[in-house]
Each structure stands twice: as C-alpha cells, then as structure tokens.
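Apart from one protein chain that is not included, each protein chain of the complex appears where it belongs.
Let's turn to chain A:
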Amino acid sequence: MPVVDEAAVGRIFREESGRSVAALIRVFGDIDVAEDAVQEAFAVALRTWPGGGLPPNPGGWITTTARRRAIDRLRREARERELLSKAAALALGTDDPGMPDEVGPVQDDRLRLIFTCCHPALSTEAQVALTLRLLGGLSTKEVARSFLVAEPTMAQRLVRAKHKIKAARIPYRVPEDHELPGRLRPVLAVVYLVYNAGLTSPAEQGLCPEAIRLARTLATLMPDEPEVAGLLALLLLTESRRPSRIRSDGSLLLLGEQDRSRWDRALIEEGQAIVRRCLRRNEPGVYQLQAAINAVHADAATFERTDWPQIVALYDQLLTLAPTPVVALNRAIAIGEVHGPAAALALVDELDLDTYHAFHATRADLLRRLGRNSEATAAYERAAALAPTDAERDFLRLGGRDAR
C-alpha cells in the first residue's frame, strides 16, 4: 500500500475536489453547502487515510462522504424543506463510500460548474477566482496570493460572486449550442489567464499545470469544440518551453536564446498532434492559430531555421480574426525575420501601443539591429519602466539580448 501522507492527500484534493464540488452543487443547488461539505470530507480523509490507507476510489469516497456530511448538516439545520426532501431521496440511493458511483454524470457537473463560474454576468476577476477556488481546489489564500490581492479582499470577492450566482439565479447548466460561442469565450479566456498568471509570476508556477488540467478537462468534455482543443494545444506548446525561458537567476531568455534541447518533446508532440487535427478540421480560431504558430516554432531545430514565412501567414490569418494591435505587433516581429528590421519597424511605428512594454521592447530590438543605438537605448528604458514583472524589467534594463 502506498504511503499516504498529508502531501498526498493535498494532491488528491487538488485533483478531485472540483469534481466533488461540482457534483454536490448539482445535488444541493448551493455552492456554499457543497464547498463546506467537500472541505469536511477532506478533513476526515486527512485524519483517516494516513493510518487506514487510501480507499480504492479516493475521489468517489470524497464525493460520497461530502454528500453524507451535507445531508447531515441540512438535516441538523432542517431549514429548507425542498433541499431536505432532495437529500432524503439521495440518501436512499447508493451510499456506500467504496462505490465509484460518481463516474457518469459527474464530468458534466464540472462542465456545468465552469460555465457557472465563467458566466458573462460575473466580472473577469470573479470568474477567475471562482474557477480556481471551486474547480481548481485552491484555497482562498492561494487564490489571493496568485493574483496579488489581500486574502480578505479575495474572500470578499468570492462571497460577492457566490451571492450574485444565488440571488440572480445564474444557471448551473451547459449552455445550448446556439449560446455556446458567446459563453465559451470567457471560459477559455479564464483558463488562458490562469496559465499566463503562472507564466509571468515565477512564484505562482503552480497555476500553469492547473490551467493545463482545466484545459484538458474541457477538451475531454467538449471534444467537438475546435477552440477548446486549440487552447489546450497552445498551453501544452507554451508549457514545453517554460523551464527554458528563465535563467537560474530568474532572468528571461528570448526564444532565439533558449536551449532547444531542454524543450519538453512529449508536450510538443501532444500539442502538435492536436494542431494537426485542428488543421484537418479547418475551422480556425484565435487559440488554434496561436497554437499553430507555436507548433511551427517547436518544429525548428534552431531559431534561424524557423519557417518564418509560415509564421507570417498564420499571423495574417490571426489578424483577420483578431485585428488587435498586439497581434499586429507580433506579426511585425515575424515580418522582421523575413524582410528585415526596417520593414518591421515601419509596421511597428504605426501601432498605437505606447503604454505596452512589449511594444517598446520590440522597437528597441529593431532599432538596435538597425544600428540606431541611442534610440534603442531610449526605447529599452521606456519598456523597462512599463514592464509588469521584475524579471522582464531587469531584462529590459540590461538592454535586452544585446547585453548578453
């Protein structure tokens, strides 16, 4: 029997609590009841598993135990008659802690829950916080730390969001097909945001695998949505390079400077296989195209041997779907690799991105390559002043790759 220590229970909590919370919300129609019961069930697990060993299906055990706890609590409080009758009906069903009776519909429960958490009637901040808390199993403290807000602030944000869900009756269901495009967008955006929070903050690296786990769940639950697959591929391909984009001192390495032998081949292959399936399907979207761009990078043995024309072509497509200055900036960088820095700079200078650090960093790099050094220095300074993280700031203060 494997050793069950606190850390192991913690890992199982991260893996399983979202599933259990989602199942209990369906049953009891109340987020707080579900959350509290699942917490209690894990407290029991923490007491009994290290001595008695893991049950055959830890997730099922948690769900069943939590459900009993919730029933007990509702019985004790005996306040909402409707809930109680539901509880009674449930108590008559399977109630054997060893039974893996939560396999079928539970997956749908998590899907329902993410659509509730990411309902457009909630602010993006609330969407992210709820998703991490309810589906990711992060504690309020962990969610607060991830987004650099004080714990009481985050606790209040969660309470308010949950209250709105209850008071305004934000539904707990998967949207219908005709609603799906609009409703899927915030879901994907939240997962992407969670990943990026981990990527840009080394202290919160745990958010990256968390986001990938959420993306995998979505991809399993919605196999027919090409953008869901695209998001998963994008995250996998980005993740394959994550360890090689930071030096041991925490500073950043540009794509051209990274040790490509350190890229994770398994993640790349998985990501590229998804991209190929997306291409065959030919329903391009913004995540799929970004994934395809990353797949091209992952294919190149060296920076110089990157298929830049292909990357430009993908950016052209992306720009028609998402005509934003940030996409135009990235396209200009690719143009720079095909037609040289002067062509790129002409495009970059047309963009209205004066408050975006990457805009100035790109200009700085292009100016440096054109030998316009004093202008480059000024642009690096402007970029450093705007950089959102210390690693990026230090990197830009040193004048980008020039100084290495």
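The rule we apply is simple: contacts are C-beta pairs under 8 Å (C-beta built on N, C-alpha and C of every residue); 3 or more make two chains touch, one makes a residue touch a chain; residues count from 1.
Here is the rule we use: contacts and distances are computed from a predicted model.
The unshown chain of the complex is recorded in UniProt as "YciI family protein", chosen from "Sugar ABC transporter permease", "YciI family protein", "Peptide/nickel transport system substrate-binding protein" or "Butyryl-CoA dehydrogenase". Residue in contact with the omitted chain (choice from A:7, A:167 or A:266): A:167. Only one residue in the set A:43, A:121 or A:321 touches the chain that does not appear here, and it is A:121. Annotation for chain A: contacts to the undisplayed chain at residues 82, 119, 121, 167-171, 175, 179.
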